[in-house]
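Handing you this structure, nothing more for now.
A single protein chain has been omitted; all remaining protein chains appear in their positions.
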Amino acid sequence: MDIRVINIHNNSEKERISQFLINQNLKYGNDIEYTIALFEEKQIIGTGSISGKVLKCIAVDESKQREGIAAKIVSRLVKKQFENGRTKNFLFTSPDKIDQFTGLGFRLLSVAEPIYALLEMGMDDIDQYLHVLKKYQKTDSIAKIISTLIINANPFTLGHQFLVKKASTESDIVYLFVVREDKSLFPFETRFSLIEEGCRSFDNVKVIDGGDYIISSATFPTYFTRESEKEIVSGQATLDANIFINYIAPTLKINRRYVGNEPYCGTTSIYNQVLKKVFPSAGIEIKEVPRFELDGKAVSASSVRELIKNLKINETQKLLPSSTYRFLISKEANPIIRKIIASNSRH
Amino acid sequence: MKDQVNIGQAGTLESSDVLVFVRFSPQQKGIKIDLESPSEKCFGKMILKSIEDVLNDLGIWNIYIKVHDRGALDCTIRARVETAVKRAQKNKGEQEE
Partner (left out) sequence: MKKRLRRTALYVPGNDPSMIQNAGIFGSDAIVLDLEDAVSVNEKDAARLLVRNALKNINYGNTEVIVRINSFFTPFGKDDLEIIGRAHPDGIRVPKVETIQDIQNIEKFLDRIEAEEKFEKNSIKILPSIESALGLFNVFEIAKASQRIEVINFGAEDYTADIGAERTKEGKELFDIRTRMLLAARVAGIEVQDSVFAHVRDTEGLIRETQFIKQLGFDGKSVIHPSQILPVHQVFTPSQEEIARAKRIIFAIKEAEKKKSGVISLDGRMVDAPVVAKARRVLDYAQAAGLL
């Protein structure tokens, strides 16, 4: 019995793994960066893969369902992750395998029947994150309407600011979470500080780092690859929503969430549908707000990026708060602008 | 850039072993131990004491340790903690060179 690293650039090796996974109803994704397989007499009896912070596609031959094999595979993956500086791992699996992994020490975070379950293990787990969140709470509790907003803001536009203003005027407190994952053309630190500046005039808005638990590739992988069927998207959106409902909202006593109505993005509108289905029964009101329009067109970050790509930066001024525009025309923005011009990404 | 020079890891999730992560950081004051163990109720205190003993013997006063126990013997837990700490210290040393 030996463990081997699979060459993920070799199609025939990848095919062998795919075949093995198909027998267990698993798909070998395009986002996978590292795969190992356990061989016995040249046959694959188990496999596991890594994609960013997530362990997935872990499967063991049914006739050899001794716990030992899954433990070996996961241990090896954890070790590899550690070599890359990761001390925490998420694990993506199907609900019927939850016990197998909680038995190994993983903690169940969220389930979206019938397809998905999300677990985690390692340092800086969700308890740590919630502990940090608690510090944002105001100690006086006369606040009645405690709202939340989750934005990526790539970059922060007047459209975003409009949404924040609406939340701010209609609520006692607004917790604004910024999506952490750096798969956007504007890096996290930049997005965060542009949001902070753009929200300075709203004194009941707290801008918070969303960390690993709010629309990240762990909790909502499809958000970034944008190439999935509706079921997969809504399943993963349910995972994300459940984490919010079960952990984040109770910690901050959130009872309302604002979302922007998204006409251009299929994934986001499916996501919003899931929210509207799941949040109200958990005591959180959903308020869907129509996009801020200028000259009959919704003001969106993607339209701003499109203008930048076409070197029409001055035309973005009317779509942006002055703080964002000031940044765009400053020297610091140059590397980002160059990236946007060169990229083909929709993000 | 991820700062990976002051973390250490040892052990596995296989039966009778423990998986240990340790981290030295300037913000960490005191010893913080997170233990995940199926026998937490019966042996939790004992395991924590063993870990603290190892840290005392190594002269460590500020550290964050996360331990996932898979039913390991006391001597195994101690060996893995010592290994993880020494690996973290070695990484730190290499960075300072």
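For clarity, chains are labelled A and B in written order, and residue numbers in each chain start from 1.
We adopt the following convention: a contact is a pair of C-beta atoms (placed from the backbone, for glycine too) under 8 Å apart; a residue touches a chain by one contact, two chains touch by 3 or more.
Keep in mind the model is a prediction, meaning the values are calculated, not measured.
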{"item": "Contact set of the excluded chain (shown chains only)", "value": "B"}
{"item": "Residue numbers in chain B that touch the chain omitted from display", "value": "10-11, 14-17, 72-76, 78-80, 82-83, 86-87"}
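Methods note: only the chains that are shown with their structure count from here on.
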{"item": "Inter-chain centre distance, chain A versus chain B - centres from mean C-alpha coordinates, in Å", "value": "30"}
{"item": "Residue numbers on chain B that touch chain A, as the complex places them", "value": "2-4, 7, 9, 12-15, 19, 21, 23, 34, 36, 64, 66, 68-70"}
{"item": "List of chain A residues in touch with chain B within their complex", "value": "67-68, 71-72, 74-75, 78-79, 82, 84-85, 87, 104-105, 107, 121-123, 125"}
